[in-house]
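With one protein chain removed, the remaining protein chains of the complex are shown where they sit.
So that you can tell them apart, the chains are marked A, B and C in the order they are listed, and the count of residues begins at 1 in each.
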Amino acid sequence: MTIHVETLFIIIIAPLVSGIITKIKNNLRMRKGQGIFQPYHNLIKLFYKEEVVSENTSWIFRITPFIVLASVILAALLVPIFTIMPYARHIGDFILIIFILALGRFFLALAGLDAGSSFGGMGSSREMFLSSLAEPGAILSIFAVSLNAGTTNLGVIFGLHDIKLSSIIAGFSLMMVAIAETSRMPIDNQETHLELTMIHEAMVLEYSGRSLAFIELASHIKQIVFFSLIANILFPAVILGGNIIFNIAAYIIGILGISAAVGFIEVSVAKMRLFRAVDFLAFSFVLGLAAIVISVMGA
Amino acid sequence: MAILPSIVKRPKTLGILNAVGYFLVLSGFSWFILKADLPVSFFKFFYIDALAAFFIFTIAVVTFAAALFSIDYIERDAAGLLISRNKARAYYTLFNLFSLSMFLVPMVTNLAMVWIAIEMTTLTSAFLVGFYNTKASIEAAWKYIIICSVGIIFALFGTIIFYYAASNVGVKSLNWLNMVSAGKGMDKNLIKIAFLFILVGYGTKAGLAPMHTWLPDAHSQAISPISALLSGVLLKTAVYAILRFAIITNKCVGINFSSKLFIIFALVSLGVSAGFIIIQKHMKRLLAYSSIEHVGVIFLGLGFGGAIGAYGALFHILNHAVTKSLMFFGAANIIKKYKKDNMNIIRGVVSSMPFTGIMFTLGMFALIGMPPFSIFFSEFLILMAGFGRGLYLASGLYLFFIVLIFGGILYHFSKVLFGDKPDDMKAAKEGLSVKMVFVFLFILMAVLGLAMPAFLNKIIISSIAIIEGV
Amino acid sequence: MENFFNIKLSFLFDPLSIFFLFVIFAVCLASAVYSIGYLNKKYSNGKIIYNWFLLAAFIVSMALVVSVRNAFIFLIAWEIMSLVSYFLVIFDSREEKSIHAGMIYLIMTHVGTAFITAGFLIMYKYANSFDFLALKNACVLMPPNVKNIVFLFLLAGFGVKSGIVPLHIWLPYAHPQAPSHISSIMSGVMIKTGIYGIIRFIIFILGVDSIWWGVLVLILAGISCLVGVIYALMEHDIKKLLAYHSVENIGIILLGVGCSMVFLEFNMSSLAVFSLIAGLYHLINHAVFKGLLFLCAGSVYNATGNRDIEKMGGLIKKMPITAFAFLIGAMAISALPPLNGFVSEWLTLQAFFVASLTGYMAGLKIFFGLCAAILALTGGLAAACFVKAFGMIFLAMPRSGKIEDATEAALSMKIAILFLVFLTFALGLGAGIMFKLLAVVASCSTGINIGAMNFGLNNFMIMPGAVSSISLSTPLIALILGVIIIGVYLGLGNNKSRKYSTWDCGYYKLEPRNEYTATGFSKPFRVAFNFFLLPYRKVEKIRGSLYYIKSFKYETFTTPVFKKYIYYPLIGAVLHTAKFMRGLQLGSIHVYISYIFITILVLIIFMNRF
Partner (left out) sequence: MYIFLIGIIIMAYFMVIAKRMMSLIASFRVQSVFLFLATLFMAMKEKSPELYILAGLLLLLKVILIPNFLSNIVKKLKMNEGIGMFLNPLFSLLIAVFLTYLSYMFTTRIIAFKAEAQVISFAVSLSVTMIGLFIMIFRMKALSQVVGFLVMENGLFLAASALAGGMPFFVEIVIFMDVFVSVIIFGMFIYKINKLFTHIDVSKLNTLRR
């Protein structure tokens, strides 16, 4: 029954990772910055705030937060964290994760359109645009990784006993996808609410109170799901032997490393124009293709 | 029957009597086919074998339909003072002479007599083409009679050479049977030349491109029941003549010579008709060009040869006769109703004259070879023959042209048939006789494909035997 | 020869036919029920009877097409199907537009039929019979180059019917013009008869002969996917949008089929069966949810009287059930778990994965990877497109006055729609069972015996053990999602909230014209794919005076690439030749006679050539 613990664990630490990233950014920017537990405070605050709902909205707007939350939690269930076999290995595989996340995104985009404000529409449009362009890169990197394992079964994949060049490249490709999906720089900027630049934030602009809390939480979880995948691809737990302690250690190191990288990227690059983002994703696609080629070559 | 008009005065009764007469002819002849064991020949001048019987049957069908249709048509013309009563009577006289001469063609056994009969059809129908004495119709008639006579001269030339070739091997007669029997020994070159002349000569009459030029004019200007006769059966009589000579030729120089010629002419005709159909404006001219197309198809079938090809060709002759006459009658009604022939102006026929419209629509789909109508089957058979003989290029071209023509006709007629009718126009009622014609033809059109009548199948099969010269 | 005309009307009820019959009857049942309410007020009684007559004929002909066992009768049924559907397309035959659409449709499909006929007749030459099984036996002896030609002919012929790019142009014309229940049948079922033809005549009868067949099909399929979905994104006429999505989904189906053709050539039987299953599964899924979407579109069209989604909005409040149904359809077609579209796309992706794992040559492996990428991109774009469609039609504020008095559809229409919604769920959640059934169909049509294979068949999950060690269980997905949603909702859902108008940056009142438009929504895609769409715009200033501009009119268009660079040149060439030929017949009798003269001379000169 450690499994539930795992999933609960990442659901709990998910906001923390965001906090850490923010902390790292602030430190890099020579600021004091907020504590790493700030996201929790935000969530709690939002959770007890009164909710303001636009009167144009329909039930779509209402159920979206729950669906989004559910989808990311299901994704979290699919991801192996420190034990090889994920809880939900009978439910599906690596490919399913992409589709599950797509479900949440679909409803978020609808909700963005629901209120009838042009920000929401703009946000949904851009979100769908970027995510649809991110799909090929994601699927290629998944394929590359899975080709090394001979299956798309996550448990088997992360049970690999050797680490291949193609997997690493695929990991980087997935990293870029993750940046796009978790609306980080240089694709999107979580910090600003400047109308013309925001993407994810614009989409959820109409949400407030508890619904917003759910959506925030969902995006934290989504982020950690991606990070866990990448961490498991780049530093598979098994390098350190099957021991559970070592696994946890490896996992935490991985997550921290990735967070650091993300934080560093966020402060060091400027946000791209929407149509430059296409090139960014195209690059991830090319990386994924390269990964496939290499893994077909057998490296 | 030619005397009939001199007795009866009123166009209507005249027409009815006429139609009844042709009905008797049709039914009598069908009975004759059923009963008599072909071939039969009486006093060595008339000779009816299966092939002839088949053609006579076709002619009988179409003439009957035309006669039935004429009743209403002529009466309305006479009522509308387009033509005087005498003119109406003249019409029936000519009609009868015309159909008599057409009936004569397959009946006589002497090839020169065949030639004369065909020349007679030209001479009699010329007046029917120029019936309305308008400038256009007279022009059409002149072109028709001149071009056909020129063609027919060559046909006679060919006949003479045939006769010479036959007499060289000691058969001093133009009797078809003797010539066939003598076929083997004749001088090959001579026969070849003769057949070329025959093909060009009768081909002119049959409307093979590039000798087809008279056809669209004549068909479009002729009085409508006659247009049906012209493209329904007149062309077929010429085909019959060519067929007769082709049999002799094949006996003498082998199948390939004639089949090559047939295929070439057929493809040219298909191509020409396709081009002209696509850019056509006038309904009856379009139908005329489609007749050229179908004659091409028939010759393609004869050219592809083999049992299947010949079957397809003969079957196609009947189908085309039926369908095309239906189309011409429909066009006649439409043109009478809308007072114009330009397909860019006529709209919404289905809503303005439901019965004719629906019949015309179905006829159109039959004409462009859609199942379950009969033409689909014959065209398919011919295609089968083509592929069966491995003539891929010819068959491919055939398919290509068929598709082009399909597109062209659909493009023109779908606009004419559907769409909005002119506001001032109210839905029309057709006369009983007209309805009868349409129903009669439509039944033939629909039934022939699905369920071939046994006796027809029988005579077609045995005429194939004749064509293949066994 | 004598017995040519009494070909016996004989049937071949193998699993493949039965599968297609099921698809046909499922969708046609819904559409027929739907049409009761749909036609009710709009048309006269005569028109309605006419509709029923045509509908019956249509269904029967389709059923014949997929169940006869004789190529000639198949051809007849095929043509009759086209003819009847033509009459259905021009059902509102008063509009020039629908006449034009019907014409394009019939001409295109006739071109296809010509190809099919040619293919059949070449096969007949070897078999001397039109019976399927006889053909099948004869095709074994056929020389490979002939086989290739037949393959190309059949692919072209059936490709027209199923709307493979670049033969797809008739779809966006014909589907919108037909009445909606007909569009749902045409797009849901009729274009599938093309797929049936491909499976029956290329896989079953002809037998895959070389790798490039499969690869060609895959390439065409990939192109169809992308082109279809991109055009759909640019389209704002709801029914045209759906029609383009049919092109896309046909592409997805063919991805599965082509993959299986490649495997057949490698004779990796289990994989061949598996990927064919994927294709068939997507086929039935598409039939169901596309039928559903078209019916919903029809209800919307009935309620609002137009098809332009820019003029809609807020309908979810007026017609909740239709909105719900449309949402389900949209989720299914954008492959969102746990609905059926997801299952088949997942299967297809698995097929590609295994292909790129075990394909013989490296190049092929990478090619399969690319196919997967294309499929993924297509899925993403489809999702975007349906966010646009659903959002613009049902959400936010009405964009035109017409919407205000829109009402929910009639009872029969609702029943039909909900029936299809049920099927969508059933196909999604019953994936295990469907997989089992389809395995039988696929094995029959590939002639591979799956008895030996370990397909780990299970009612609750797909475990293609023969292919790889993974499993997918849609019921569990649904269960978990449901539990979490309901749990969270009951546990934490209730919260004090108040209604207030949307935040409008202090702008005094938010109006529909402030809303985001469909054009705006698809702008990023238009820019991203401009290399293919070749968009251009027209800005029109209506000036009050030299200095004062009353209003702007901004229109944007995309160039119809295929029409412009393939079809117009062809038609132009034909017309040009025809116009040129016009010179042959200028009415001069002398010229006419000289034709005869020249003919004679030429014939005499070349006599010995004949």
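In the analysis below, a residue touches a chain if its C-beta (ideal position, glycine included) is under 8 Å from a C-beta of that chain, and two chains touch if they have at least 3 such contacts.
Since this is a predicted model, take the numbers as computed values, not measurements.
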{"item": "Displayed chains contacted by the hidden chain, counting the whole assembly", "value": "B, C"}
{"item": "Option touching the unshown chain, where B:Asn133, B:Asn256 or B:Asn344 are the choices", "value": "B:Asn133"}
{"item": "Touching the absent chain when the full complex is considered, from C:Ile80, C:Leu293, C:Leu327 or C:Ile593", "value": "C:Ile593"}
{"item": "Hidden-chain contact residue, picked from the options B:Ala19, B:Met113, B:Ile223 or B:Ile382", "value": "B:Met113"}
{"item": "Touch criterion as defined above, residue of B:Ser84, B:Asn189, B:Asn256 or B:Asn344 at the omitted chain", "value": "B:Asn189"}
{"item": "Missing-partner contacts on subunit C, residue numbers", "value": "582, 585-590, 593-594, 596-597, 601, 604, 607"}
{"item": "Subunit B, residues in touch with the chain not shown (by the definition above)", "value": "110, 112-113, 116, 119-120, 123, 126, 130, 133-136, 138-143, 145-146, 149-150, 153, 156-157, 160-161, 163-164, 167-168, 172-174, 187, 189-190, 193, 216-217, 220-221, 276, 279-280, 285"}
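Here is the rule we use: only the chains that are shown with their structure count from here on.
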{"item": "Pair sharing more residue contacts (C-beta pairs) when B-C is set against A-C", "value": "A-C"}
{"item": "Chain closest to the middle [Cα centroid of all protein chains]", "value": "C"}
{"item": "Most widely separated chain from subunit A, with each centre as the mean of CA atoms", "value": "B"}
{"item": "Whole-Å separation of chain centres (CA-atom averages), subunit A against subunit B", "value": "78"}
{"item": "Approximate Å spacing (C-alpha centroids) for the pair subunit B, subunit C", "value": "44"}
{"item": "Subunit A and subunit C: spacing of chain centres that average the CA atoms, whole Å", "value": "34"}
{"item": "Residues of subunit A touching subunit C in the complex", "value": "47, 50-56, 58-60, 63, 66-67, 69-71, 73-74, 77, 88-93, 95-96, 98-100, 102-103, 105-106, 109-110, 113-118, 120-122, 124-126, 128-129, 131-136, 138-140, 143, 146-147, 150-153, 156, 205-206, 209-210, 214, 274-275, 278, 285, 288-289, 292-293, 296-297"}
{"item": "Contact footprint of subunit C on subunit B as seen in their complex", "value": "142-143, 146-147, 150-151, 154, 192-193, 196-197, 199-200, 204, 210-211, 213-214, 216, 256-257, 260-261, 272, 274-276, 278-279, 307-308, 311, 350, 365, 370-372, 376-377, 380-381, 383-384, 387-388, 390, 395-396, 399-400, 402-404, 406-407, 410-411, 414-415, 418-420, 451-452, 457, 461, 464"}
{"item": "Interfacial residue positions of subunit C with respect to subunit B in the complex", "value": "1-2, 4-5, 72, 75-76, 79-80, 83, 90, 93-94, 96, 99, 102-103, 106-107, 110-111, 114, 117-118, 121-122, 124-125, 574-575, 577-579, 581-582, 584-585, 589, 592-593, 595-596, 599-600, 603-604, 607-608, 610"}
